[in-house]
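Here it is: the structure, laid out below.
The complex is shown incomplete by one protein chain, all other protein chains being positioned as in the whole.
Let's turn to chain A:
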Amino acid sequence: MEPPIYYLKAEFIETDTGNKVSRRATIAGPQNIILGGKTIISSGAIIRGDLRRTGPGHAVVISLGRYCLVGEGCVMRPPYKTYRGNFNYYPMKIGDHVHIGAGSIVEAAQIGNYVEIGKNCVIGKFTIIKDCAKIADNTIIPPNTVVPALSLFAGSPGRFVEDLPESTQDMVEAQTKQYYLRFQALER
């Protein structure tokens, strides 16, 4: 029923696993970023895979699951802190079916599955967002906050507002899949 969302074929790179990454997005340190498949990175997004943990060897900085959406102008930056006198970045893990609205800044340590983050949010450092949670538009989540499963957070600072319905998981799954199907290339 929903109308398709068109994009110019030339603007997006589609990978074998169905990820669609805008050429106008800034992907720093792509070797440290994992996309699960069928994930869309919109134009203007900035993903800082280069801010990796110090030390030798390969390090995954940001991992996104399947059917995720990073909205236009989002900034994804791994959290950092000084622990025992050493400054370090820490990895960011994002589950499946996670939508992040346009203009949001995410520095979370962990985001579960089926999470919706609205537009123009700030998700503070080391925030943990559990499964099926929802962050309303324009919410500021301070650093080190824990957002429990199936809860809606809103405001500045973001606070618990209400419990989400039991069928949230099914709905978010259907929505994110539908969004991926609607996101079509405009052939010309």
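Operating definition for what follows: a contact is a pair of C-beta atoms (placed from the backbone, for glycine too) under 8 Å apart; a residue touches a chain by one contact, two chains touch by 3 or more; residues count from 1.
As a convention for this text, contacts and distances are computed from a predicted model.
Chemist: Which listed name, "non-specific serine/threonine protein kinase", "54S ribosomal protein L40, mitochondrial", "Dynactin subunit 4" or "Rab GDP-dissociation inhibitor", is the one UniProt assigns to the chain that has been left out?
Modeler: Options "non-specific serine/threonine protein kinase", "54S ribosomal protein L40, mitochondrial", "Dynactin subunit 4" or "Rab GDP-dissociation inhibitor" narrow down to "Dynactin subunit 4" for the missing chain.
Chemist: Tell me which stretches of chain A touch the chain missing from the display.
Modeler: 1-8, 80-85, 87, 114, 124-125, 130-132, 140, 142-146, 148-151, 157, 159-160, 165-171, 180-181, 184, 186
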